[in-house]
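What you see is the complex with one protein chain gone and the rest in place.
Read from first to last, the chains carry the letters A and B; within each, the first residue is number 1.
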Amino acid sequence: MSLDEIKIGGLGASRRRVEDNRFIRGKGNYVDDIVLPGMLHMEILRSPVAHARIKSIDTSAAWDMPGVRLVLTGEMMAARNLAWMPTLSYDTAAVLATDKVRFQGQEVCAVIADDPYIAKDACAKIVVDYEILPPIVNPVQAAAEDAIQIRDDKAGQVGNKVFDWEIGDKARTDKAFEDADLVSKVEMHYPRTHPSPIECCGSIADFDRATGKLTFYVTSQAPHIVRAAVALVAELPEQQIRVVSPDIGGGFGNKVPVYPGYVISILASILTEKPVKWIEDKTGNLISTGFGRDVYLKGEMALRKDGKILGVRMNTISDHGAFFADAQPSKFKIGLMHSAFACYDIPTAHMFATGYYTNKAPGGVAYRCSFRVTEAMFFQERMVHAAADDLGMDQAEFRRVNFVKDDDFPHRTAFGFLTDSGQYEKCLNVGMEAIGYKDFAKEQEEARKRGKLLGIGISTMTEPLGAGNSREYDILGIKMFDSAELRVHMTGKAILRTGAKTQGQGHETTWAQIVAHELGIPAEDIVVEEGDTDTAPFGMGTYASRSTPVAGAAVSMAARKVRAKARKIAAHLLEVSEEDIEWELGRFYVRSNSDRGVTIQECAMAAYSNMPDGMEPGLENTAYYDPPNLTWPFAAYFCKVEIDPETGVWDVLQFVAVDDCGVRINPMIVEGQIMGGLTEAYAMANMQYQTYDEEGNCIGANYMDFLLPTAWETPGFELYEVVTPCPHHPIGAKGVGECATVAGPAAFVNAVVNALSHKGVRNIDMPLMPNRVYEALTTGKDVYGMPPVRSGN
Amino acid sequence: MYPSRFKYESPKTIEAAVALLDAGKGDAKILAGGQSLVPMLKLRFAFPDQIVDINNIPGLDYHRFDADGSLHIGALCRHEDLEHSAEIAQRQPTIAAAAPLVADPIVRTRGTFVGSVCHADPQGDWAATMIALGGHLVVQGPKGKRTIDMKDFVLGPYANALNYNEIAIEAVIPAPKGVARGGYLKLERRVGDFATASVAVALDMDGNRVLRAGIALAGVGGKTIDANEEASALVGHDLTESIIDTVAAAVAAKAEPRTDHRGSSDYKRQIVKTFVKRILVAQIAEKVA
Partner (left out) sequence: MSSLFEEIATPPADNIPVRRITVNVNGTDRTLDVEPRLLLADLLRQGLDLTGTHKGCDTTNCGACTVLVAGRPVKSCTMLAVQADGREVQTVEGLATPSELHPIQEGFKQEHGLQCGFCTPGMMLSAKALLERNPNPTEDEIRWALSGNLCRCTGYQNIVKAVLWAAEKMRAESN
């Protein structure tokens, strides 16, 4: 008799999380919790202005303070060739400013002292003489002919443009627009925001002069990439670098890049020969680390009267801040917004994308998304909403007409991606049923008669999750694969290590479930370790919802390799040939006599005590997994809102989320991911945005001004499940972590716009703060762009 | 973020605290709940030479109604004490409505009513409430006690009428004529946000007739806005929707909001008008019953 997979914590079990045992006791081990003997503390002095030439820096008063051990300037970094570092996209970013500061919050000096209080005091003693330059705070200013050049450090840089880039069939798309019965147009802005995990970034560099070894504790979602970067940038020998990502207090993409503070702490440790801890404060995190979004769209859709989409044009302008750290589209195919419209059967599309430098925080990280997928899907679903309204067609029906059908897979999207599976219409139907879609129009009409404003919004999308494959995806030349190493001990217990790094996703729980599924070893007998580059196999880390699609697949493959060896051992123990052996969960048996069998645990013991002649002892293996394609989960979200007509305050009355992320390893954890993602979507739709005044001062520099929703505002979510297994993933799973953040915002915005559609409102840009909703409601006009920061008085 | 260095004393009596303030000559700062002061120290917006922590002075954490019906709130009465007080809920509706809207639940366990009034943040809830209620503060300095009427207390943003060597030891809300009614509404984008606009309304009523009316606003001006004069148009009248409309419009006109990322000045006036109406309409006698 086979084992009960749920009972052993295998696939499909809502197994309670292993990692919780330490977190609920306050025994997590985050970077700031680590204390090393003799450790010093680093604080960074940041630029108070957005754009200025540095005329001089006087650090003498800081050096004179008791307890100060080191004061670092850009000049000192430059002397060691460390003033600049490469970004993900082959740009360069300043570590400590040498020539100019290019955004408010840029790192100018660092103080290393006996405690962080003294380091902070010393920062206040540094005198920097700035020659203020005109700041550029949006792409329009950046593109102006007489605009001051921000990146005058770069040879060959023309103006402030980062890139021009296009994809799609322009001629064919132009033709589609000529043939269209109706062209629907929108202009909108996806505001800048910040991923803002509660834990800020930080590191402890511990350089041992005697051994030459650098141990580097860091808040990184991708510790192996940090090791590679340190080896390449700091030119330390790779075998002497151990990077440890301990527990991470949330990442959401914010902890993928290598930040100046990390690099400075390493140099500080080398120079002081002491461990140096750097813990960013919240202001530093919000004003200097990777933001998300900040993209303007002009979108057009060519439509036939019957609702068929004939073609799509997208023209985007993105604001990348002072240093370009987004994905380089030629290297990272999902790096721009052309994953849009993947769930719709659209004959042709064309996109033109331009990026600009501005005097704002650098980066452009993937905030809970695969680079620009969030913008792509938001624009897609806002364009779809506007098009359906322009046609006078029902929102659900318009989507249904244009969906890729279940038997049309594999499907090549208009922008060239290959999607492989899905049941889009089924998901739509489940959601419509749950939210009571068919009765809504009547409900809305009656509410309007009573002076109440109800709205419903739909957002449906499939998105590419789980980069690579290695043919098309790399980071700085490193191919996008991932890895797992499984070692089964003689008592049948096991340790599993992967190249991914959990930040709350629950890898320590779910990876063991995959092994349980593959080997029948109870999940509780398997310990999972990640984040230490000295012990874990090389992997590309956890972001872009790639852990389950790539590292999770590697776990399966490693376990299958182990099972293959165990089969040989089983044949030996059962004294039959391997061909006569059958497998059921946890046990091999003789095909002709199923009573004769050995468990996986017995095989494990034999691997160390009674292996067949000529077989290597031990039972372990490693798999490096290069996925054949991305995974394509589908989401159908429905949101019902009510707007207070006197204040513009809107409340979510009901939110239904239907997710098809393929096979769910741990349904409880998947649902947790979806609810968390929906909350971030709600936050962005409502309040979580980052803006700048005309001097380039960041207005969201702390949690008093950068708003995140509490338990009180956050609506409840109703979750539904559809399962279409991924055809190429070993266990049929697809990525899920970012789906809700990606598809969610449009559902909220579409609902609010729907509530105001009778007033002639077609668009309100996020954030949908009450004043903006009220403005649209009372003027009947669209609301575009960022909220004004302050008036003249 | 870390505060810069300061000297610290935690006196056991008001007199000792006053002496420390006096010796500080303006460089000493009182620490009560600390929910505004400590963040300002950490942001290094404030760097006093001397902190005078009054938390160890006994007997200041009270709130009580005296026999004459006046409400007395001691300098160490926390927001939470008012929020969870059955007596406040029953007898002082404006304070009962405002208390749960101050900052967030954890800040409310520590922050004090009197400290918040003294902080004179233009967006502060309690200064507006006190003005609407026609309250006064009892303050103690080297020469003894005096009272300062709320209408004279808030001088500007973060500026009050205390001398550097005085401590506000008690807030007093006079006994209502008739029945105390009123409310407090605040538009905030999330719990703990600075107010886009807040409205405090305090009425003394006899049936549906208004005997005294006070209205004050937060978040819509460079300081707390005193709209008691506009509110006084209600006095001697029955509460009706038409007089409410008139007063709401007058109060909205009294606001001095700036256009910023929380909304245009017109929008904030609209919120003030709406909130004044909503609170007053809810006090119309038959609706209360």
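Keep in mind that, in the parts below, a contact is a pair of C-beta atoms (placed from the backbone, for glycine too) under 8 Å apart; a residue touches a chain by one contact, two chains touch by 3 or more.
Everything numeric here is computed off the predicted structure, so don't read it as measured data.
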Touching residue (missing chain; options A:Ile6, A:Ile24 or A:Met615): A:Ile24
Full-complex contact with the absent chain, from A:Ser421, A:Gln505 or A:Thr724: A:Gln505
Contact residue for the chain not shown (choose from A:Phe352, A:Phe538 or A:Tyr703): A:Tyr703
From A:Pro66, A:Gly156 or A:Gly614, residue that would touch the chain that is not displayed: A:Pro66
Touch list for subunit A against the chain that is not drawn: 16-17, 19-28, 30, 32-33, 35, 66-67, 114, 117, 196-200, 247-252, 279, 281-283, 503-506, 668-669, 671-672, 675-680, 702-704, 708, 710-712, 714, 716-717
Residues in subunit B touching the chain absent from view: 1-8, 10, 31, 34-35, 38-39, 41-43, 51, 53, 55, 80, 84, 100, 103-107, 109-110, 191-192
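Basically, only the chains that are shown with their structure count from here on.
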Chain centre separation (subunit A, subunit B; CA means) in Å: 43
Residues of subunit A defined as touching subunit B within the complex: 116-117, 120-121, 124, 281-283, 646-649, 686-687, 691, 699, 702, 704, 707-710, 712-713, 769-771, 774-775, 787-791, 793
Subunit B residues touching subunit A - in the complex, by the definition given at the top: 1-2, 4-5, 43-44, 104, 187, 189-194, 196, 258-265, 267, 270-271, 274
